[in-house]
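Complex shown without one protein chain; remaining protein chains in place.
Naming follows writing order (A, B and C), and every chain is counted from residue 1.
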């Protein structure tokens, strides 16, 4: 992989030690290069990178609110294009909350209108910025502060919203899933998305040391486990054509992924089995 | 005085913020063992390892991802 | 200042008629104003529109309650709406109807605009025809300006047909 002389996400930002979002955004920006304008939803990313008067963004950056990065990006894109700046990459970032929940409408509108832009959802599977509340992207069984385990609860009782497929249903030219643990796969997808004219969406799984409950050194390991257990499947849909982009040599039991995270540690065996069945079904549906 | 609209015109200036002070353990690289896979550079959340694999302790928060992802066990986490 | 009130049904062009009249008066060198009273009703429901014409700028911004002229585009409205509401002794009321048998209390002109419309336009759109008749009866607006505005409002063949129909109404007794 090409290593740039200077990262476009500067150090000194306030992300947690071991922050997966920083890794994902750094990789994406480096892949896109300097001729890029970035938009961010409110969330961990925005708060940790732009505490006035400091900013970690080495490319032009704008943030407006939590739920509107799709629409803000639409305006940015329109403004750049009308000025003839057709070659500038427009990339919008939103966390899972800002993407699959509160920002869904705004994003849907942006995708439907066909803006030439890339939207990257950095998915850490809960509202981490405000202290680990569940989102529509929180997986089944995860204990969060608003889907806590308890005497009558095993945690989140609904499966993760299938956001990439919702995006694919918009008929946009490029949709992909990715993981920070597979940087080459991710970077290739970012570059492909940028080269395609029209809207592109990448759903990037990004383990969160604080929210998932694992040692900061294990951020990448956790992402790898998600993929190796089939809990997170790497694929792309290019002009409607579906392709798995990474197939693990052997698919490990999901328990290996669940048992090393605090958010799943409470799960009884029968719930783990249920999750295993769900994961198996997903794998077979997508052809992994 | 704040800038108009709190716009930041010299971005990248989080470099003023030396997050190295957050660290409890620091990564130490044994260059003899290094196989130039660049994993430590690619995965560093704080852009604290340069192309020559020098670790910038001004910013390294000591997360240990580099050590964990090093296939040749060339990076050891040492208590500050 | 003269104040005109139009009664019609949604889709019959009462609002357009009020605007055409205002534009024609403006072409005559006068000041004018036209506006609808909109309900949320749809096609077919009763609507009202108003026009004011004056020699000086018009500074009134409320509805017309005591009109000098009332134009009724559809006699079916007579059973639904009090088209005579607020009229003055000298208010002239024009109704699109084959024949009007009122109480005799009010001065009413009747014109079979629908007949002309069906005959000349092939559909029951009477707003321009009523305006032609109004222009003749009142001379509140010149027929030349009226026809010009009708042409501008409806370009092409529709405009030409409307101009002919309006002329016919103007030439009627």
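Convention: a residue touches a chain if its C-beta (ideal position, glycine included) is under 8 Å from a C-beta of that chain, and two chains touch if they have at least 3 such contacts.
What we mean here is this: contacts and distances are computed from a predicted model.
Hidden chain, UniProt protein name from the list "Multisubunit Na+/H+ antiporter, MnhE subunit", "Phosphate transport system permease protein", "Pyruvate synthase subunit PorA" or "Lysine biosynthesis protein LysW": "Pyruvate synthase subunit PorA". Across the complete structure, the visible chains that the omitted chain touches are A, B, C. Among C:4, C:34, C:126 or C:150, the one in contact with the hidden chain is C:34.
Checked against the full complex, the one of A:21, A:80 or A:137 touching the unshown chain is A:80.
Of the listed residues A:70, A:183 or A:230, the one in contact with the hidden chain in the full complex is A:70. Contacts to the hidden chain, counted on subunit B, fall at residues 1-9, 11-12.
Within the complete assembly, residues 34-37, 39, 46-47, 50-53, 55, 57-65, 67-68, 70-83, 88, 105-106, 108-110, 112-113 of subunit A touch the chain that is not shown. Interface residues of subunit C with the unshown chain, by the touch rule above, are 19, 22-23, 26, 31-36, 38, 40, 58-63, 65.
Just so it is clear, only the chains that are shown with their structure count from here on.
Once the centre of each chain is set as its mean CA position, subunit B and subunit C turn out to be 79 Å apart.
Look at where the CA atoms of subunit A average out and do the same for subunit B: the two points lie 22 Å apart. With touch defined as above, subunit A holds no residue shared between interfaces to two or more other chains.
Here subunit A touches subunit B in the complex through residues 1, 3, 5, 7, 9-20, 22-23, 26-27, 49-50, 52-58, 61, 180, 183, 209, 215-221, going by the rule given at the top.
For subunit B in complex with subunit A, the residues that touch the partner chain are 2-3, 6, 8, 11-19, 22-23, 38, 41-48, 51, 56, 58-59, 61-65, 67-69, 77.
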